[in-house]
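First up is the structure itself, then whatever we jot down about it.
And then chain A:
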Amino acid sequence: MKKKMLAVMMSAVLVGGLMAVPAFAAENLSDTTEGIAQFDGLEAKEAYDFQIVVKSFQSTYWQAALQGMDQAAEELGVTYSAQGPASESDIADQVNMLNSAINGAPAGVGLAACDTSSVLESLQAAADAGVPIVAFDTGIADAPEGSVVCTVVTDNTAAGEVAAENLYAAVKDQIGNGTVRIGEINQDNYALNIQQRGLGFINKLIELAAADGYTVAMEGNEFYVDAAEGAVEGDADIILEVRVPAQTTVDLCSTEAGTILDKEDTIAVFGSNQTAAEGLLVANDNREVLGDTVVGVGFDAGTSIKAAVEDGTFLGAVTQSPLMMGYYCIYALTAAANGEELIDVPTDGYWYDASNMEDENIAPNLYD
Partner candidate 1 sequence: MGEVILTMKDIDKSFPGVHALDHVDFELKRGEVHALMGENGAGKSTLMKVLTGIYTKDSGTITYEGREVEFHNTRDAQAAGIVIVHQELNMVGDLTVAQNIFIGREFKKGFMIDDRKMIQESKKLFDELHINIDPKAKMSDLTVGKQQMCEIAKAISHQAKVIIFDEPSAALTEKEIEDLFAIIRDLRKQNLGIIYISHRMDEIKVITDRVTVMRDGAYVGTLITDECTKEDIINMMVGRVIYEDPKTHSMVPADAPVVLKVEHLNAGKMVQDVSFELRKGEILGFSGLMGAGRTETARALFGADPKTGGDIYINGKKVTINSPEDAVKNGIGYLSEDRKRFGIVVQKTITENSTLATLPKYMSGLFINKGAEKEVTEKYIKELDTKTPSADQLVVNLSGGNQQKVVIAKWLVRNCDILIFDEPTRGIDVGAKNEIYKLMNRLASEGKSIIMISSEMTEILRMSDRIIVMCEGKKTGEISIEEATQEAIMDKATRDIK
Partner candidate 2 sequence: MTKKKSIFTQEVIVGIVLVALYFIFRTISSDFGKYTTFLSMMDISYYYALMAIGVAFPLITGGVDLSIGTGMICYALAGGCLIRFYNVPTGLAMLVSVLFGLGIGLANGVLISVMGLPPFLATLCTCMITRGLGSVVTGSFAIPWPTAKQDNGWFHSIFKITLADKTKLPLGLVWIILLMLIMQFVLAHTRFGRYTIAIGSNKEAAILSGINVKFYHIMVYAVSGLFAGLASIAYAAVIKTVQPGTGAGMELDAIGGAIVGGVSASGGYGTIYGTVIGAYVILFLKQGLPYIGFNANMQQIITGFVLIGAVTIDIIKRKVIK
């Protein structure tokens, strides 16, 4: 029932967005046309029923993905049912769901894997059973031969990089006169897409700084400190501090964000996913430095992040296209069920700020 309500609310914006699919604005991150072109004129041979296994329904991100699926399913005359564990960390539950979905011998399974290693065995089973898998949101690098027929993902490294580029441009002038600090809040450091995003941001920032002759030193979470490329030890022009909370909750993210915002030399902070960016906003509620003395950059959308971008608290944010991912996931599944060979579909990440939020190809992806 709720789903329907959401669908009604969303579909208005949706239509506008989808009409404009082939012509993307300049901010898009990678070339998507080729992947999309393969679906031209696609029709479902029969009324397929697909199984979708998402990471969870917890964040509104996934709701947007489902909207895209609803739209595609309606267009193609196929059906799907979606399932997901209670939280993105319930790996075992997701594996069970995936197994259960494969055991039901559906026309295809769309999978956003919580963890890429733990699903491998199930994917093998799918390959053996001839159930095509479309990986969306998260690519599965070591997938067994013949299981994953198409990958519909946004390049997370590129998404992190675009955040770094925009952020660096905004604070460039402040660098060079003594040490400044740039913070990054990551919800965790074990989910692959967040790792890629975090490192994409870090490495791009170091690269940009180096191009201007500045040095960057790393602080904070050991994983990211170790993985950063080109950072220096000791004195540097920029300290890049990465913080990861003990648990992936908004309140703990906000504590970590608070420790960064409280430092005098902080000039910018990046929250690398919805939870982290929301935590950053909760921390800023009291400090009110974002958009004033500190540049804030968010990720994904959701009511509070959108509001923050709109009123200038955030310089801007990067959105993946959950809606597009969902939409093309169903298209890819249908094509696979038809027996077509597929190439991967990279979906877009967009940089958005107050100026382009209303753009027709961005607005639909900015879910509440």
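Rule of thumb we're sticking to: contacts are C-beta pairs under 8 Å (C-beta built on N, C-alpha and C of every residue); 3 or more make two chains touch, one makes a residue touch a chain; residues count from 1.
A quick word on the picks: all candidates are chains of the complex that A comes from, given by their letters.
Everything numeric in this text was worked out from a predicted model, so none of it was measured.
Screening 1 or 2 for touch with chain A: in this complex the touching candidate is 2. Of all the residues in chain A, the ones that touch candidate 2 in their complex are 1-3, 5-6, 56-60, 62-63, 84, 86-87, 243-247, 249-252, 254-256, 258-259, 261-263, 278, 282-283, 285-288, 302-304, 307, 311, 368.
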